[in-house]
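Removed: one protein chain of the complex. Kept in place: all other protein chains.
To keep things simple, chains are lettered A, B and C as they appear, and every chain counts its residues starting from 1.
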Amino acid sequence: MASTATLRKPASGFRISRKMLPYVLSLPALLVCIGILIPFITAVIYSFQRYRLSQPWARQFNWGENYLNFFTDPAFWNTLKVSLLYAGITVTLELLLGLGIALLLQRRSTVNNFISIMLLLPLMIAPALAALMWKLMTNPSFGILSYLASLVGLHDFRWASSPSTALLTVVLVDIWVYTPFIMILLLAGLRSLPTQPFEAAALDGVPRTFVFFRITLPMLTPYILTATLFRLLDSIQQFDIIYAMTQGGPGNTLTVFQVEAYLNFFQSTNVGRSAALMVILWAITYFLSNIFIKNWLRLRERARGEA
Amino acid sequence: MHEKEKDLISAFLRGEVDRRGMLKGLGAMGITAGSAGTLLNMMSTRALAADFDWKKHSGKSLKLLLNKHPYADAMIANLQNFKDLTGIEVTYDVFPEDVYFDKVTAALSSGSTEYDAFMTGAYMTWTYGPAGWITDLKEWINDPEKTNPNYAWDDFLPGVKNSCAWNGQPGGALGSDDAKQWCIPWGFEQNNITYNKAMFDKAGVAVPKNIDEMITAAAKLQKDVGGIYGIGVRGSRSWATIHPGFLSAYSNFNEKDLNLTDGKLSAAMGTAGSKAFHAKWVQMIQESGPKDWSTYTWYQVGTDLGAGASAMIFDADILGYFMNGGDNKMAGQLSYAAFTANPDATASTPNIWIWSLAMSNFSKDKDATWYFMQWASGPEHAIFGATKMDFVDPVRQSVWKDEAFRTKLDKYPGYVDMFDASAAGASIKFTPQPLFFDVTTEWAATLQKMVAKEVPVDEGLDQLVESIDRQLKEAGLG
Amino acid sequence: METTSTLEKILRLIALTLVVIFFMFPIFWIFLMSFQTNETILAIPPSVIFTPTLSNYAALITGKLTTAAGTLDIAFMRNLMNSIFLSVTSVAIALVLGVPAAYAFARHKFKGSEDIAFTLLSFRFAPPLLVLLPLTQYFQWLGLADTYFGLIWVYQLICLPLILWIVRGYFEDISADVEYAYRIAGHSWFATFRKIALPLAGPGIAAAGLLAFIFAWNNFVFALVLASADKQPVTVGALAFVTSSGIQYGQIASAIVLSVTPTLALALYAQRYLVEGLSLGAVKG
Partner (left out) sequence: MTTLQLKNIVKRYKTNTVLDNLSLEVAEGETLVLFGPSGAGKTVLLRLVAGVIDPDEGQILIGGDDVSDIDAEHRGIGMAFQNFALFPHMSAFDNIASPLTATGSTKDAISAGVQKVAKLLKIDHVLTHHPKALSNGQKQRTALARALAGSPPLLLLDDPLRNVDAKLRFEMRLELPRLLAAQGATVVYVTQDYKEAMALGDRIAVMSQGRIRQIGTPEDIYNAPADIEIARLFGDPTINLLDVVPKSGPDGVYVELSNVKVALPGMPASVVGKTCVIGLRPEAIAFTDAGAAGGIPVTVEAETPLNEKTVTLVLTARGREILVSRPAGTPGPVSGPARIAVDGHAAFLFDKESGALIPSAATPMTRNGEAA
């Protein structure tokens, strides 16, 4: 056999080189998304303008003025505080609760699988509609939850209408809607963990709390990071639930970024200020997700190294 | 159709027979009021056609943007008549009220040519007008070539009509000579009292005559009826909390939202009178308002009244009207009364909400669009809507004089009297200016803080004044 | 791990019961409401005793709704169809675009790959409100306003990053050797992708697809702003029951029940993948 005959040459002349292939594969996705980049840049430009739709004649670049105004605007600092607080509380609670539920459902069984799917139901209801229903359920006259609360002695619980409980109520709805998201990701993570370390630990009689904190939790960390990242991105941008429940009230209790920006845009038609708020929100999420992604990649790499 | 019937209707249209007489006559001929209405409309259409070239834009097509609302429903029910009359094809998009204005803002701000005319509130035109999204309609109204002779612009209630006209100057008086007619009023809402008669009787409470009586009446109702609260008013963090009962009562005390001096606007809520009124209002909500007042919108206020959870509301009369029908538990048990908050005032001066029709500046055929608008706001459709559909409150004086309409309102005790008592003083009490939503939203938020006792009334108002003055300055208005 | 005492079993059972009650009670209550009229829904105090009626479902399906202000036409079924069409198409396209990209990021550490991947993710955290105004304007110019095509494009913002980042994890967890083996056996990269990578990452793709489907389904701001009434999804459609003559809670409840059904069916069908599938390593490090 002639030695050169061993090489089966490609049939056609067209060939995507190995170097080009990944670009070819990711390009369509990128192109589809890049279209969105143009409006994004336009919006950033708006944020540097004095731009009120109701005063078109006064539209002009005012450069950083929209941003500079925030520094002296107590409403902005309140927005920043409330947004971070809201995101912090919801993500923390949902993470703890989601992890707890995932641990409860960890064992593979038909019942557990079924429960885990049914627990996804709240996620499937559009948050705006879910909030509408919660508003009814917490209505002092017809609301089943208010009624149940009154049965256990909470006669004057004001849910979303009192500044002291509004955050709590909205957080409750957020937890109801989004804990399943974290739960399902962590459940999948838990079920995919290798069994050997746990069997070994059980044989050695290692205390369960130790196993949880020293084996389960570290191994679950990459899952926790991804779930937290996606949840955090959504939570800091929460709009539907808060707007439907309280429109940002009572007072300025819940004027998170998106609610403020929404009101600025759709009602005040102050495009410049709205865009500046959104750009700041975007910067915050960019910063947060960067931290998460870095850690995620580091963890992946470490996992790969061990493998 | 028999000739006799036709003659009768024609006689009515010529003004020889009044409406009641005509309906009576038709009834005698075995025609029910329902089909009489349809007949009437068909005949009207013919009558209209007689003296105006309705077919001028035949073959064109228009698209409307509508809010899911009884007014829109009434128009849609009658739309075939317009198509027959003009040969213009009309399509429409209906959006839920919850998201309607977002849709309008999105469509207009992007310069969309999709919609030719749309429903709007007068307050919104304070943004849309200066933004250049809508057309001054005076040009069309005053052009006999374009407007049919029966249109009767004078027939519109002056307070309502003027509330839709603004010269575009921040603080400029509504309905001034140089004002632009940004929209045509369609139907409107006066803010008065709707109350549950049975509850009032049970508690032995009379309809309150001023704000102090309202406070005591609400408290007594809440205490004596049991399981209910005294008075329903809106409380959400929105302009919608300010404009109904609250502003109606506030302006009855001659208090204003903003002052205009030398072309500069400044907040006017810091006066002693304003503070006193706010204190009373806040007290009323704290004592006898809904427990979760700060989440209350139109819907909750209405739902509670309809379901028998509240004894009265100080809100839009048509909200009370709706709650008196349908599957509401209290259907048929509600009564209406005009309300004069200020003991020293002689008459009620309700602030009003006006559902109007505006013409998009991006419309591709404004003349044809105006054909639709003059038909939809014309006397014939007004009668149809008011008598056959739930087109309350109509904006034409002739409709209020219409016997059939007044008869229909018999089922709503006190409604006509309420209207008559307050129509003269009914107008928009806000100062027209582009920061309307900023001012009212913050005002509502301040009220919420006061009701929640987070801030005393005086202090809250001082902060509000300071903040609004700052925003007005920032926008170059103050 | 398996040494569970009786006490612990009971505690677990109690905890699980509480969880199920918390998450399922509102669902149960909505379900009950969907068989009631406003009259019983708005009873004081709330009650579970009522005569069930199918009128809400009938109204939704026939498109005729009777309210305090007369009979209204509603387009709920059309909204439902729109939702199904928009979500299915968007997710399908996102899969077609996102899965190969995810594969590229997982398999080929090429120059700038992390940057591109991060950029794609960053689209997910650009607040929709920020791009809304420019987007409507550009769509107007491009003639994409009020088209399904335009909507599906924008929906990629919701679906693509999610699919990309979850599926990427799955691909990374497939041993590269398995793919090399197939390649060396004489198959093209595409055949390898199709016959090896795709089947092995299948569960992950299914799971990511379902999550993307849920998020696409729940969105409404894009359709609201960019399309006319005949293209609105069920999330906008259900708001039609918030009418000026009252909120039709019964209809909203049944609208929720109807709108959840397709997603739930999909989730139950993909159950194996969702819970087991993710376990192949969705988000694994």
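Everything below uses one rule, namely that contacts are C-beta pairs under 8 Å (C-beta built on N, C-alpha and C of every residue); 3 or more make two chains touch, one makes a residue touch a chain.
What you see is a predicted model; the values in this text were computed from it and never measured.
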item	value
Sole residue of C:I116, C:I196 or C:A240 that reaches the chain not shown, by the stated touch rule	C:I196
Residue in contact with the excluded chain [from C:F28, C:F149 or C:Y180]	C:Y180
Touch residues of chain C, complete complex, unshown partner	175-178, 180-189, 191, 196, 199-200
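Following the convention adopted for this analysis, only the chains that are shown with their structure count from here on.
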item	value
Comparison of A-B and A-C by number of C-beta pairs in contact, larger one	A-C
Chain A and chain C: spacing of chain centres that average the CA atoms, whole Å	14
Shared interface positions of chain A, touching two or more other chains	141-142, 265
Overlap residues in chain B, where contacts from two or more other chains coincide	102, 109, 307, 309
In the complex with chain B, residue positions of chain C that touch it	37-39, 42-44, 66-70, 72-73, 132-133, 136-137, 139-140, 145-146, 220, 224-226, 228-230, 232, 236-237, 239-247
Sites on chain C touched by chain A in the complex	1-3, 12, 15-16, 19-20, 22-24, 26-27, 29-30, 41-46, 97-98, 100-101, 103-105, 107-108, 110, 113-114, 116, 118-127, 129-135, 137-138, 153-154, 156-157, 160, 162, 164-166, 169, 172, 186, 189, 207, 211, 214, 217-218, 220, 234-235, 238-239, 242, 247, 249, 252-253, 255-256, 259-260, 263-264, 267-268, 271, 274-285
Complex contacts: residues of chain B adjacent to chain C	68-70, 73, 76, 92-99, 102-103, 106-107, 109-112, 114, 227, 298-299, 302-303, 306-309, 319, 322-323, 325-329, 331, 389-390
